[in-house]
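Every protein chain of the complex appears in place save one, which is left out.
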Amino acid sequence: MQTNYEVFPERFRGVMKALDQLSIWSGKTFAWLIVPMVCCLVYEVFARYLFNAPTLWAYDMTYMLYGSHFMLGAAYTLAMQGHIRTDFFYRLWPVRWQGTVDSLLYVCFFFPALALWFWAGFDYAATSWERGEVAISSPWKPIIYPFKTVMPVTTVLLMLQGIAELVKSLYAARYGVWPLIDDNWDDGDQV
Amino acid sequence: MSPEILGLVSLGALFVGICVGFPISFTLMFLGVTFGYIGFGDTVFYLMVFQTFGVMREPLLAAVPLFLFMGFILEQAGLMDRLFTGFRMMLANVKGALYIAVLVTATLFAAATGIVGASVTILGVMAAPIMKKAGYDTRLSAGSIAAGGTLGMLIPPSIMLVVMGPVVGVPITELFAAAVIPGVVLATLYTIYAVTRSYLNPALGPALPIEERANSVGEIVKELLIGIVPLAVLIMSVLGSILAGLATPTDAAAMGALGAFVLSVAYRRLTWEGFKKAVFQTMIISSMILFLVATSNFYGAVFARLGSATMIAEALVALELAPLVLLIVVLALIFLLGWPLEWVPIVLVVLPILLPAVQSVGIDLVWFCTLVAVCLQTAWLSPPVALSAYYIKGVVPDWSLRDIYHGMMQFMVIQLIGLILLIIFPEIATWLPNLLFRS
Partner (left out) sequence: TSNAHAAAKKWRIQTALPAASMYMDIIKSFAANVDAMSGGRLKTEVLPVGAVVGFFDVQDAVDKGLVEGGFTWPHFFSGKKPAAYLFADQPSVGGMDQFTFLSWYYEGDGEKLYADFIKNDLKANMVGFINLMSGGQPLGWFKEPIKSLEDFRKLKYRSPPGITGELFNNMGVTTVSLPGGELVPAAQRGVIDAAEWINPGEDIRLGMHQVWKHYYLQGMHQASDLGTIIINGDFWKALSPDLQKIIEVAAKASVSDSIAVNIKRNGEAIHELKTKHGVTIHDTPADLYPAFAASSAKVMKDYSAKDAFFKKVADSQKAFAKNTVPYWTKLLGLYHSIGQAAQE
C-alpha cells in the first residue's frame, strides 16, 4: 500500500510524505539486518562443525539482530498496512465509518499506550546506559544498552507513523475514500 | 470488582476490539495497559517492557524471519513455478493430473516455507489458467489449491509451530516431528479424493491435451534432475537436519535461507529486484507476527496476573469432563474462534488460557498441539471467513466466490476426517517424535 499524497492540501503533503518516508526508509534499511543474521548463524554452524571452534559472539549477535529487526520494522509495517486486522466486519463498513473508528482508536488507544511504553522503555534503556550494562548470556559479554534502546526508538517511530495514519483515517472519515494506492506486492496480510 | 472479573471484562473488551478491526497488536497493547493499570497500578508499564524485551531476546523466535526469508527467496526466484511445471509434465496422461501436480507442489512448498498466503497465491497464478484451459472443474480446482496451500502452516517448518512451541512449553523440534505425518496424511487424503472423483467422472479432471505433455522420456528425466531434485534436496536437508537433531530450527532456517539463495543464483533466477523484495517482504511479515507475539505476551501476562486465566482453567477443570470430552470441547472452541480470528491471536492469547485445563487431565501436549494446528488449518478453509478464498479470488478473478467456497467446503470435510483420525489414532502425531526424541 502507498499513500496517495495528491489528495491532501499542498501544505500537508510535505509533512505526510516525510512521516511515511521516515518509516519506509528506516524499515527498508533495518530489513537488511536479515542478511547479517543469516551470515552469523551460518558462520557459527561452519565454525562449530567444520573447524571445531564455535564463536563467542554468534549467540548474542543473533538475538540482538533478530530483536532489532522486527521491532524497528514495526513502523514500516504500519505504513504498509501490514499489522493484521480482523476485517470480518470492518471490510463491510462504509469507508467513512472505517475512518471514524480508526481515528478514534488512534487517539484513544494507540497514542496513550505508546507514550506510556516509551516512558517505561526509555527509563529501562537509560538505566542500562548509566550502568554501562553488558549481557552475561555468554562469556563474550557485549554491551547491551544499544539493544535495549531499540524499544524506545521503536515506540517513537510508531508514534510518528501513527500521526500519518491518523491523518489518513481522518481523511477517510471526512471524504469517504482511503487516500491509498494499492501497489500490489507488499501488502502484509499473507501469512 | 475482583481482579479475576476485571480480567474477564478485559477479555470481552478484547473480543469486541478485535472484531472492530483495529490492528490486533495495538488493541492488545492498549487493553493490557488499561486493565493492568486498574488491576495493579503503574508497574504494568514495566511489565510491558520486560515482556517485550523477553521476546526480543528469544533466539528460538529468530527462526521466524529466517524461514520467511527462505520462503520469499524461493518465491521471488520462481523456483516453485518450475516445480509445478515439472510435475505437470510428468503426470500429464493421468486423469486428474493437475490436481496431483497442485497437491504435490503444495506439499513440497509447505515443507519449504511456513507461509500460507504465498503458496495459495502462487498456485493460483500458476495452476488456475491451465486448469481452466484443460476443462477442470472449478470447484475442485479451487478447493485443491486452497487446501494444498494451507498445508504450509502444518507441515514443518511451520511458523505457527515455531510460535506455539514456547507458548505451550514443548520443544519446537518435537512439534515439527509430530506434524510431518499428519501433514502427509492430509495431503494424501486430498489427492485420493480429487483423483477418485476424476476417475468416477473424467469430466472433472481429464488427462491433459497432447501439447501439454512431454515430448520424450528424456525430457521428463531432465526436468526431474534439474528442476525438481535440487530443490527437493534443499527442502529435505533443512527438515532432515532439524528432525535428526543435527541443527536447531534457528540454525537450520539460516542454512536454508543460504541454500535457497545459492540455488536461486545457480538457476540464474534471482534478480536484484527480486532479492530486495524478499528482504522487504520478510521484514513486513516477521515484524507483523513478532510484534504481535510481544504484545500478546504482554496482554497474557496482565491476564495471568489478574488471575483470570487460573479461574477459567479451574472452571473448566471443575466440570470434571472426561479427558476426551474436554479435549473435544477445547478443540471445538478453537475451531469456532478460528472462524473470525487469525491463528496468531488464538495461539498467543486463547491457547495459554485453555492450556492448564488440558494439562490437568494429562493430555499429551505434543499430540494436543498437533490437533490444534490441524484445527486452525481447517479454519483457513471454512467460509465465509477464509483468507485462502480471498487470495484465490484475488489472482483468479473469474472464478466466482460461490464456487471457491463450495470447493473449499469439500476439502474442509476431508480436514475433519483427518482430525477425527488424529483423535482416534494419536500415534499419527506421536509416533515420529517418540521414535526420534523419547527413546
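Lettered A and B in written order, each chain numbered from 1.
The working rule: contacts are C-beta pairs under 8 Å (C-beta built on N, C-alpha and C of every residue); 3 or more make two chains touch, one makes a residue touch a chain.
Quick caveat: nothing in here was measured; it's all calculated off a predicted structure.
Student: Would you mind spotting which of B:Leu47, B:Met90, B:Met283 or B:Ile392 touches the chain that isn't drawn?
Tutor: The single option touching the absent chain is B:Leu47.
Student: Of the residues A:Leu56, A:Leu92, A:Ala115 or A:Val177, I need the one that contacts the missing chain.
Tutor: Once the missing chain is taken into account, the touching residue is A:Leu56.
Student: Could you tell me which of A:Leu33, A:Ala135 or A:Met151 touches the chain that is not displayed?
Tutor: Final answer for the missing-chain contact: A:Ala135.
Student: From the list B:Val16, B:Leu246, B:Val413 or B:Leu435, pick the residue that touches the absent chain.
Tutor: Hidden-chain contact among the options goes to B:Leu246.
Student: Please give every residue of chain B in contact with the chain that is not shown.
Tutor: Touch with the absent chain occurs at residues 43, 46-47, 50, 53-54, 171, 173, 245-247, 301, 305.
Student: Need a quick check: the contact residues on chain A for the chain that isn't drawn.
Tutor: So the residues of chain A touching the unseen chain are 48-49, 52-54, 56, 59, 124, 128, 130-131, 133-139, 141, 144.
Operating definition for what follows: only the chains that are shown with their structure count from here on.
Student: I'd like to verify one number: the distance from the centre of chain A to the centre of chain B, where each centre is the average of its C-alpha atoms, in whole angstrom.
Tutor: 24
Student: Tell me, which parts of chain A touch chain B in their complex?
Tutor: Listed in rising order, the residues of chain A that touch chain B are 27-28, 30-32, 34-35, 37-38, 40-42, 44-45, 59, 62-63, 65-71, 73-74, 76-78, 80, 82-91, 98, 101-102, 105, 108-110, 112-114, 116-117, 119-121, 124, 137, 147-148, 150-151, 185-186, 188-191.
Student: Which bits of chain B are touching chain A when the two form their complex?
Tutor: Against chain A, chain B makes touches at 18-27, 29-30, 33-34, 45-46, 48-49, 52-53, 55-59, 61-62, 64-66, 69, 115-118, 121, 159, 247, 250-251, 253-255, 257-258, 277, 279-292, 294, 340-342, 344, 385, 387, 391.
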